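With one protein chain withheld, the remaining protein chains of the complex are depicted in position.
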Amino acid sequence: MSLTVFALTGAALVGLGVYGLLALPHLLRRIMCFNLIGSGLFLFFGAAGARGAAVDAIPQALIITGIVVALSASALAVGLVVALARRTGHAALPDEDRAP
Amino acid sequence: MMADVATYVLTALGLVFFVAGTVGLLRFPDTFSRLHALTKADNLGLGFIALGVAFQADTWAQLAMLALIWALALLAAGTVAQLVARAALAQVQVDE
Amino acid sequence: MTVWLHIVALGLLASLGGALWRVWRGPSQADRMMAAQLVGTGGVGVLIVLAALQDWGLLVVALALALLAALAAVGFIKAQTPDGAGDPEETAPPSGWQNRRATGQADKRA
Amino acid sequence: MSALVVVLTLPLVTALTVLLLPARARVPVVLASSALIVLAAGALALAVWHGGPVTLAVGGWAPPLGIALRADGLAAALIMMSALVMGAVALAAQFELTPDRVGARMGFGFWPLMLLLWAALNAVYLSRDLFNLYVGVELLSLAAVALVALSGSAQALAAALRYMIFALAGSLLYLAGVVLAYGAHGTLDIGLLAVRVPAHTDALALGLMTAGLLAKTALFPFHVWLPPAHAGAPAPASALLSALVPKASFLILIRLWFEAMPDLASGAALLVLAALGAIAVIWGGVLALVQKRLKLIVAYSTVAQLGYLFFIFPLAGGDGSAQPWAAGAWTGAMFQALSHGLAKAAMFLTAGIYIAAIGSDRLGDLRGLARTLPMTGFAFALAAITLMGLPPSGGFTAKYLLMTSAFAAGQWPWALVLAGGGVLAAAYLYRPIAALFAQRAQTAARPIPRAWQAVPLVLAALSILLGLLSAIPFDLLQIGRPAPAQEGL
Partner (left out) sequence: MSLALDLALCALILGVALATVAGGGVFRAVIFFITYGLFLAIGWARLGAFDVALAEAAIGAGLTGVLLLAAHARLRRMQAGDAPPPAGLNLPAALAGAGMALALGWAWFALPVPATPDIASALPRSGVGNPVTAVLLNFRAWDTLLESIVLLAALLGVWILARDGDWNAPLGPRYHALSGGVLVNFGRFLPPIGLCFGVYLVWAGADYIGGAFQGGTVLAAVGLVALMANVVRPPRVSYALLRAAVVIGPAVFLLAGLLAAGFGAGFLTLPPALAKSVILVIEAALTISIAVTLALLVIGPPDDAGRSS
């Protein structure tokens, strides 16, 4: 039962993150939303890996790898946002596509 | 048995301090009084919880760990409270 | 004992929920950060209780959390200073703090 | 030590070495090790050619516990193509990205990022493990985003961020599918997933992974990030990004649809994939037609050329088994991937030469440059032949194979798109060619070393050679080809 609670929480976190990613213009908030989606997926994964008779260690190891990868990506994204703001004064992408 | 009683009493006390800290955080009128309420309460709260749980510990290592956690929290909270107060004094800024 | 520890953990979580309201309300950044600090300490408390309840190994997690909460707070303090790299105790930035080779007190010491 | 381990690790070893070396030792080391990797890629292809697919259980742990690597003909061919492109880009970059031309920052940053990109590509080509592929693709994306941002202009940074958002969203969608796949089957290995007990969640898992990979492959309508990113990077980086990076996510799509879960392919899904590809061919071509800068034309052409790859899904099969055209479409799409890689890298490298010579890549400024830089103009024209799909290029072989299978399968709309796309390519490439070969030179050009000019020429010639000697790559691509690619999805 507890596992279901955590898994559904994970699913809801993914939904929240997807909403924020699409709806929020500020890039720092989008980065946070990426992390919400990632951690929601991991929570779902962790709950799924704990269903068997013994807790499966592979999801846990993969999640740790995933957390580190997510941090790496966040750090690069944050760096890009700061560098962009330094040159343009905005922390949001221009709305119009460069495509004609 | 005695150990269990100690745990009940001390953790309850810790909980009370935490709740008091939260109430202070919510009720006090300005930033500085909230800050004061907070640092006192949550350090004592954590201390009593740690002490209460310590009566359930099996090994000395666990006791040492509990002591270390509390000491670290105390140190960090003291430092941080002082610096945050200075920062807040320098610029009482209201964001958004 | 198990039931009691559950109750303590639940009570702590409820108290933290209250602190979150202060994070929401602010109004100053310091208010939000201090409330978050209380949430951090409370989280350490919850983990200590869970350590007694589930596995003493969780004390390691509690210690890591305590350490990292301090880092977040220091990061906040830095961010509060005028240039984002200072120290609130330097009431005014040392003369020429813009220039890293200039005579900030900390520079002399190093 | 097997060639597979060498191609897997030598780019990494070189990247780490380059970080420790002083600036002047950097380029010789990269060039030497690039040559070694090309040799190792050749040895790997030879080993696959003679002995069939090469497999390796990393750490001695077989799946589902460990990670399996496998070089089939397709992986070997892609590794070889990537090695050639990387080697050429390194040769061009030693002229173009020297510290005194572009500054110490770019002069340093390009090399380790290029090598990490290479390592990620080879890791993805070889891996059989869905989560390992995730890590590999993340490494690929981070290195690629950094390369886009390398020039540091506001435009490049915005393009890099837009790219990053698509790449991260794609990664997370893919990861969601991986989580469901492991949750349902307890394995991440492509081979073991192929023999799994089907679960209700499989379609969702495959759909999520596919959507994520489409975003990374820049298939219409996920293509908006690609042109600014590829056009904003320094030319050698653009060459890598356009020629190689989308191929990695496309390869994972192939692995998923043809190897891991071919049983889930429904006619409608295959139709959607190919239809999006068809729209990309037309839309990318039309947009390329209206661009005024050479790099943007070439970048939009990538959107169009990647679209052809997706014709593989409905054409590499039909409703029966063992149709004769299956081989044609599957191999045709792979030929497209290979020849586009070589030709597109050549085009971006020529763009880099023009920018170095006259400081601009506007079509108006390029007028008459083929007179001052004849080798470069010739290289561009050769690469254009491949992209238009004219004989005897590799692009012609690709489109011929795809078109005959479309007719054989009775799916003539794809053939129509192939023909239309060829006409569009001829139209959008005619403009820069006409400008380059115009009678009088517009701008005075700075001299360009002949060795630099020769690099894109060699790549473009290789893309033609791929068509002339198509029998060898054709046979290599058949080695270890998954059964559904023979019988159709």
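Should a chain be cited, it is by its letter among A, B, C and D, assigned in written order, with residues numbered from 1 in that chain.
Basically, a contact is a pair of C-beta atoms (placed from the backbone, for glycine too) under 8 Å apart; a residue touches a chain by one contact, two chains touch by 3 or more.
Everything quoted here is computed from the prediction, not taken from an experiment.
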If you put the missing chain back into the full complex, which of the shown chains would it touch?
A, B, C, D
Using the document's definition of touch, tell me which of D:A149, D:I190 or D:L241 contacts the absent chain.
D:A149
Across the whole complex, the chain not displayed is touched by chain D residues 1-2, 5, 8-9, 12-13, 15-16, 19-20, 56-61, 64-67, 103-106, 108-109, 112-113, 116, 119-120, 123, 129, 131-132, 135-136, 138-139, 142-143, 145-146, 149-150, 152, 157, 176, 180, 183-187, 197, 199-201, 204
Even though one chain is not shown, chain C touches it at residues 2-3, 6-7, 9-10, 13-14, 16-17, 20, 23-24, 26, 29, 32-33, 35-36, 39-40, 43, 46-47, 50, 54-55, 57-58, 60-61, 63-65, 67-72, 74-80, 83-87, 89-90, 93-94, 97-100, 104-110
Missing-partner contacts on chain A, residue numbers
1-26, 28-29, 31-33, 35-36, 39, 42-44, 46-52, 54-58, 60-65, 67-69, 71-76, 78-83, 85-86, 89-92
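We adopt the following convention: only the chains that are shown with their structure count from here on.
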Give the label of the chain whose average Cα location is farthest from that of chain D.
B
Would you indicate which pair of chains has the most C-beta pairs in contact?
B-C
For chain C versus chain D, what separation do you get between their C-alpha means, in angstrom?
47
Of all the residues in chain A, which ones touch at least 2 other chains?
none
Chains touching one another, given as label pairs in label order
A-D, B-C
Contacting residues of chain A [partner chain D, same complex]
14, 21, 27, 30, 34, 37-38, 41, 44-45, 48-49, 56, 58-59, 62, 65-66, 69, 72-73, 76-77, 80-81, 83-84, 87-88, 93-94, 97-100
Which part of chain D faces chain A closely enough to touch in the complex?
131, 134-135, 138, 141-142, 145-146, 149, 152-154, 157-162, 164-165, 168-169, 171-172, 175-176, 179, 182-183, 186, 224, 227-228, 287, 290
Partner chain C, residues of chain B touching it in the complex:
4, 7-8, 11-12, 14-15, 18-19, 21-23, 25-26, 31, 34-35, 38, 42-43, 45-46, 49-50, 53, 56-59, 62, 65-66, 68-69, 72-73, 75-77, 79-81, 83-96
